[in-house]
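With one protein chain withheld, the remaining protein chains of the complex are depicted in position.
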Amino acid sequence: MSDASSTSEDDIPDHLVAHFTSRIGHNSADLIEGETGSWEIVIGMEVHAQVISESKLFSGASTEFGGAPNSHVSLVDAAMPGMLPVLNIAAVRQAVRTGLGLEAQINLRSVFDRKNYFYPDLPQGYQISQFSDPIVGEGRVTVDLADGESFEVGIVRIHLEQDAGKSIHDRHPTRTYIDLNRSGVALMEIVSKPDIRSGEEAAAYLAKLRSILRYLGTCDGNMQEGSMRADVNVSVRRPGEDLGTRCEIKNVNSLRSVREAVDYEARRQIEILEEGGEIDQETRLFDADRGETRSMRSKEEAHDYRYFPDPDLLPVEIDQAFVDEIKASLPELPDAKAQRFAADFGLNAYDAGVLVAERETSEFYEAVVDPDGAKRDPKIAANWLTGDFFRRLNADDLEIADSPVSAAQLGGLLDLIADGTISGKIAKDVFDEMFDTGKDAGDIVEAKGLKQISDSGEISAIVDQIIADNPDQADEYRGGNAKVAGWFTGQVMKATQGKANPQLVNELLKRKLGG
Amino acid sequence: MALDTDTVRRIARLARIHVDDGELAPLADELNNILGWIEQLDEVDTEGVAPMTSVVEMVQRLRADEVNDGDLQEDVLANAPDPADGFFTVPKVVE
Partner (left out) sequence: MSALTDLTIAQAGDGLDKGEFTARELTDAYLSAMADAQALNAYTAETPDRACAMADASDARRAKGAAAGPLDGIPLAIKDLFCTEGVLSTAGSHILDGFEPRYESTVTQNLWDAGAVMLGKVNMDEFAMGSANITSHYGPTINPWKAKSGDAAGKDLVPGGSSGGSAAAVAARIAAGATGTDTGGSIRQPGAFCGIVGMKPTYGRCSRWGVIAFASSLDQAGPLARTVEDSALMLQAMAGYDPKDSTSIDQPMPDFAAALTGDIRGLRVGVPAEYRMDGTPPEIEALWQQGIDWLRDAGAAIVDISLPHTKYALPAYYIVAPAEASSNLARYDGVRYGLRVEGEDLTDTYERTRAAGFGAEVQRRIMIGTYVLSAGYYDAYYLKAQRVRTRIADDFRNAWDSCDVILTPTTPSAAFAIGEKMDDPIAMYLNDIFTVPASMAGLPAISVPAGLSGDGLPLGLHLIAPAFGEETLFRTAGVLEDAAAFDARP
């Protein structure tokens, strides 16, 4: 489960997880050099993703985040005596959709089981989950790394299950407080094969998974609110040898933490092994403040979850038509979109990858490049988006959906550059003002008189004046010191408050000084 | 498959029922008596027989995704032994 911070064992027993690693020919850069030779890190992840739905998996209470304690709670969620679960079709649909997005096997028959254990934020005394017959079977994710390399992570399965409530330990010196608002919210647990080899890869896998789920609209990917969290299984081994004993790091909730937790844990394990010790199979917590993992001491006792089919629910049977209908509604996913961007817009793999990582970004980009068929230069658009636009979003801590500059407005700015109305340099200032005020580029340029001077007569007069005022420098230039040309350009731009068309300025200087 | 007292202790722990040490042995006897009687099931040939999943032949119904429940904080907490500030409370859990 891992959903309540209570559990100290894996959801999926070993015999149900493909325990070989499907990945061969790893990158040797992934090996870690220890005192006694090199080590390979082997990582498998269980990602809990909150399903986007209005109501909970088995009750009609709201899934809304926050709210007064125990307010988004039905009698079912509080496990009052005699209450019964009724399955939400949206959760089934979202799980199937996610499975299709991960190119996975969809199981037309699946079963909900009870996973039995006691914890105060688990009101039923069991979590309704899927054990031997999950709704989604094997699939795969292609993960891209910053160096342009990519690798594949196999998906073992996706199952639906209930989230637990929340235990709050810091409100009272001797009591733990329980809020059941999240109790019963639908989660997808996405279980990977042990195909991941480093902290960086683990973070990249999580990022890619998040991207795909957000494209699919099945999980909002909000890691701060806990909509996505990962249980990371880490072990180390000598290259080519059998898998080592693994430790499960529970509920890691940011990309950075995933990277740090894996790196720390791998080093810890290597140290133990190199000193001749053994790894205890255990559950560990990642302390983000200290950047280290530590054993969950209170969870020492062995668990025995006593899974059995939930007798309050019947097996879930869906038909192929249901699956096909969902399939037909799938959006273009990031990999396909990146390929299309590269092919149609001539972007390199890196830029394409950056632009498609978020569905909103890719759609914004497309709206800038190709509004109603009036094509703008895709590379310039990509540079603006990944450059100034992202810079301002980051600086102002905004999501693209909340950008004060719309795609049409950014397009308008690019048009002014393209037709020579403003220079690229002025455009940066105009953009900042657009971002601050939400005004159109044209209006700002107009109001501030920022139009580029492209009248050669007007510039010619200024150039003449500056040459006349600076005879020494003019001589220097004529004497062969080409560096002075830049100084002259600067003077002209200064005189025109940067509005002179720089190309024109250079042409005129060359002609008049070169004489 | 006779239960020993260690197993009874483990089962009681799993079930979160306190059993005094002195009660373990008699409880083991009692449970073994019942389990011994149950084991006559071994006589039944169940080779190739599917376990029953539901006594009624019907397909799982699915609920429309509508928020039509919740906002019952008072009802939810009405019978709680020791509620505080809208929460249930328990003795402090150490992680």
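Note that the chains take the letters A and B in the order they are written out, and that residue 1 is the start of every chain.
Note that in this section a contact is a pair of C-beta atoms (placed from the backbone, for glycine too) under 8 Å apart; a residue touches a chain by one contact, two chains touch by 3 or more.
All figures in this text were calculated on a predicted structure; none of them were measured in a lab.
When the missing chain is restored to the complex, the residue among A:P120, A:P194, A:P378 or A:G412 that touches it is A:P120. Touch with the chain omitted from the figure is made, among A:G82, A:G373 or A:P471, by A:G82.
The omitted chain makes contact with chain A at the following residues, 75, 78-87, 114, 116, 118, 120, 123-126, 176, 178, 304, 306-308, 310-314. Listed for chain B, the residues touching the missing chain in the whole complex are 1, 3, 7-8, 11-19, 27, 30-31, 33-35, 37-44, 46, 49-58, 60-61, 63, 72, 75-76, 78-82, 88, 90-94.
Everything that follows uses one rule, which is that only the chains that are shown with their structure count from here on.
Chain A and chain B, compared by their mean Cα positions, are separated by 40 Å. Residues 13-14, 16, 53-54, 58-73, 75-77, 82, 84-95 of chain B touch chain A in their complex. Of all residues in chain A, those touching chain B in their complex are 5, 53-55, 59-62, 68-78, 80, 86-92, 111, 118, 120, 167-169, 171-180, 285, 296, 298, 301, 304, 306, 309, 313-317.
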